[in-house]
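To start, I am sharing the structure in question, which I have written as structure tokens.
Missing here is one protein chain; the remaining ones are kept as they sit in the complex.
Labels for the chains are A, B and C, by order of writing; each one numbers its residues from 1.
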Amino acid sequence: MIDKQLPSVAEAVADIHDGATVMIGGFGEAGSPIELIHALIDQGAKNLTVVNNNTGSGEVGLAALIKAGRVAKMICSYPRSMNSTVFPELYRNGEIELELVPQGTLAERIRAGGAGIPAFYTATAVGTMLADGKEARQFDDKEYVMERGLKADFSLIKCRKADTYGNLIFNKTARNFAPPMAMAGAVTIVQAAEVVAPGAIDPEIVVTPGIFVERVVQVQNPAHESELVAAGVSYP
Amino acid sequence: MIDKQLPSVAEAVADIHDGATVMIGGFGEAGSPIELIHALIDQGAKNLTVVNNNTGSGEVGLAALIKAGRVAKMICSYPRSMNSTVFPELYRNGEIELELVPQGTLAERIRAGGAGIPAFYTATAVGTMLADGKEARQFDDKEYVMERGLKADFSLIKCRKADTYGNLIFNKTARNFAPPMAMAGAVTIVQAAEVVAPGAIDPEIVVTPGIFVERVVQVQNPAHESELVAAGVSYP
Amino acid sequence: MSQERPRIGLDRDEMAARVAQDIPDGSYVNLGIGIPERITRFVPEGRELIYHTENGLLGMGPSPEEGEGEPELINAGKRQVTAIPGASYFQHPDSFAMIRGGHLDLCVLGALQVAANGDLANWSTGGPDAIPAVGGAMDLVVGVKSVFVVTQHCTKHGDPKLVEACSYPLTGLGCVDRIYTDLAVIDVTPEGFQLVELSPGVSFDYVAERTGAPLLPIPTATAT
Partner (left out) sequence: MSQERPRIGLDRDEMAARVAQDIPDGSYVNLGIGIPERITRFVPEGRELIYHTENGLLGMGPSPEEGEGEPELINAGKRQVTAIPGASYFQHPDSFAMIRGGHLDLCVLGALQVAANGDLANWSTGGPDAIPAVGGAMDLVVGVKSVFVVTQHCTKHGDPKLVEACSYPLTGLGCVDRIYTDLAVIDVTPEGFQLVELSPGVSFDYVAERTGAPLLPIPTATAT
């Protein structure tokens, strides 16, 4: 019998190991799986490589994970935003590594990783410092660089509704990186505001099919990062 | 004002030129835009390169286009199926060219074409005759071949419902190649069983966003290939 | 060669049933056309498998009742099917991302030939008049975690299908994990074909004689 639901976020992230590569969904606060991230902080895994478009804000969620010293390296496109002070400080002190990737290249590298494509070519970043060290190549007289697919040991994502097979639907612009990260994670862990029985989601509107999802945990009223930051919350 | 709806299939395909590359949606009969194909037969464009997973069946739809001598080359994965006699005969007589592509490679090449990716690597077909002449390369000690993105001058696809912005939703397994072909076609022409106003399709369930679609035409009760074949219909 | 009886080894349904025993609960499975399709009927009680069909459906159910089929709900063999509760529809690039990306646990395919190194030929006889047609076979064999082959042990002409090296055009290199035939279950190992199980009433020698490459006996049992 297939039932991917686990009773708690703690159990869902229990086996994330030191040194793991962890993809974390979200663009800014939209789609950020805060409760899973906080469970990961509690769990204690360190020396992580984290893939996210940003680096969090305030001292909750991803920013709190970074502040706790658990992240050795960030792979992201925009590690700078309002209320983002944790990453910049560590970065300036040389205490965290950064791999800066153009946003579309990051999205496509993650999809490629999940789709069994080891590398692809894109014109993005040609002639810029973000192409340094990358293979260049012409196709039809236009310049491209080669980019590698990206996979993760674990992906942590958030969705609006999941069934116990792991079929997912999302909420508005909170969808963003979650579907490709679900594909690219060897173990994809989902926090869903609602968990339903198979059949309760119309098969025509499933965004992420259950085959890409290993674990589902219900977080009925997920926190919003901006509200926690505005309230001055610092996790833990 | 944006209104992509045209009044007839004839007007929708009027400018398809001789020598065009035309992607045609469908896997077998599911998703085959028969009425658009028949309009293309009536229109007369010839020397076409057609991309489809198959080669049609009976003497309607894609098979009729081939029988009418309009197709110089097929790019497909499975040009052989029940009731498929038109293509095999022309092929054996050397009257039509065939580029045989593994099904997943074909799907990904079309998506890549639509996504601005000129080439990617896949392990599919490594060591087989379908890798002949393709660049081979190792990543992490595994062999891959390089495959090129594929674009079209026109894509002809079928869907269940479209709005006048070109947002589309599909019916069950008729979805198949339509979304990537909509991306890869410079001009994407859609026959929809129903055309509605913008806002009538929930933005969360749109499968193909309107930006990938240039023309929409309503075909309220599209024919099913298997029924036409069973009835012995031969088009025109 | 031992004396032919009118019927020796498993029939097609028995072969399908034998494969079904080895598919773990919760597996995501893609079944080829022919004998593999029959496997669904023999899944042991209490096991739940989810069937993928590469034309865009995860959670494929059985054939529809007479008269209830839909032309736009079909499987990769273009036959009408149904969808189970918890199914999902998706586009082709996503379907093959599942395959190529290693998300499917198992596929079961037919074969023209399997070589002792796991090479598979199952898409073309290479004949000058054959219309080449590959479909999704080459994607499945490189992407799916385990590749099972189910096939008659020999061709209609009595030639072995398990061979030293494939003479037909290849589908993939070293991709087959296990072979189920009417006569035996055989693993592909670094040492070659390794017998796992004989069908009832079939002897090791009988199978070995019909296998076109050396067959290693079951290590812990006496070959009968």
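Throughout what follows, contacts are C-beta pairs under 8 Å (C-beta built on N, C-alpha and C of every residue); 3 or more make two chains touch, one makes a residue touch a chain.
Since the model is a prediction, treat every value here as computed from it, not as a measurement.
Trainee: Which chains here touch the chain that is missing from view?
Mentor: Per the touch rule above, the missing chain touches A, B.
Trainee: Among B:126, B:156 or B:183, choose the residue that contacts the chain missing from this document, as touch is defined above.
Mentor: Per the contact definition at the top, the residue touching the missing chain is B:183.
Trainee: From the list A:154, A:177 or A:212, which touches the chain that is not on show?
Mentor: Per the contact definition at the top, the residue touching the missing chain is A:177.
Trainee: Thinking of the whole complex, not just what is shown, which of A:72, A:126 or A:233 touches the missing chain?
Mentor: A:126
Trainee: Determine which one of A:59, A:108 or A:163 touches the chain that has been left out.
Mentor: Of the candidates A:59, A:108 or A:163, A:108 is in touch with the missing chain.
Trainee: Using the definition of touch stated at the top, determine which of A:6, A:68, A:98 or A:146 touches the missing chain.
Mentor: A:98
Trainee: What does the interface between chain B and the hidden chain look like in terms of residue numbers?
Mentor: Residues of chain B in touch with the missing chain: 1-2, 111, 113-117, 163-165, 167, 183, 197-199, 201, 203-204, 206, 209-212.
Trainee: In the whole complex, what residues of chain A lie against the chain that is missing from view?
Mentor: Interface with the chain not displayed, on the chain A side: 27-31, 77-82, 87-88, 91-92, 98, 100-105, 107-108, 110-111, 122-130, 170-180, 207, 224-227.
What we mean here is this: only the chains that are shown with their structure count from here on.
Trainee: Starting from the Cα centroid of chain B, hunt down the chain whose centroid lies farthest away.
Mentor: A
Trainee: How big is the gap, in whole Å, between where the Cα atoms of chain A centre and where those of chain B centre?
Mentor: That pair's centroid distance is 34 Å.
Trainee: What's the distance between the Cα centroids of chain A and chain C, rounded to whole Å?
Mentor: Chain centroid spacing, chain A to chain C, equals 37 Å.
Trainee: By the touch rule stated above, which residues of chain A touch at least two different other chains?
Mentor: Residue numbers touching two or more other chains: 115-117, 204.
Trainee: Spell out, as numbers or ranges, the residues of chain C touching 2 or more other chains.
Mentor: 57, 83, 89-90, 93, 96, 99-100, 143
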